[in-house]
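One structure, pasted below without further comment.
The complex appears here minus one protein chain, its other protein chains still in place.
After this line comes chain A, so read on.
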């Protein structure tokens, strides 16, 4: 099997999310117009956690939702049709809001591009920002994150896997060397 090591353990993940939540509050001056939209599957979970933290810190409940990007991918034709994730917008929608997209790993930037296209069909936010737990580099598009949990230098042959309590039973970020098949 492939050789993997944890680059973030559960406490590191918690601290990173706490910091991102504070940064969002700071940058958006109290997160008044903020809508957190996670990209399924793990981005949606992270968005909910960030929403909970912001509520703890400031007592404001900010809308949290998810935006599925499957139908907007640019590599659909390279693989068999994929099952769809859930798109769930807050009841007030995203018009005139500051949307913070949340994903687990930022890599080529193509997922974020697809998410921007999806947002275009869902409404017109005043601004879109990007939060990611891990930025592993190797961008293929002019996209950058506004909030980063951990900058992780990687080789393209490596894999980054995020585990979250709600889905995988534990919190961790693993870096896997190229699988020795």
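Rule of thumb we're sticking to: a contact is a pair of C-beta atoms (placed from the backbone, for glycine too) under 8 Å apart; a residue touches a chain by one contact, two chains touch by 3 or more; residues count from 1.
Throughout what follows, contacts and distances are computed from a predicted model.
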Hidden subunit of the complex - UniProt protein name among "Aspartate carbamoyltransferase", "Peptide ABC transporter substrate-binding protein", "Phosphocarrier protein HPr" or "Carbon-monoxide dehydrogenase small subunit": "Aspartate carbamoyltransferase"
Residue of A:7, A:122, A:143 or A:174 in touch with the missing chain, whole complex considered: A:122
Missing-partner contacts on chain A, residue numbers: 68, 71-72, 76-89, 117, 121-122
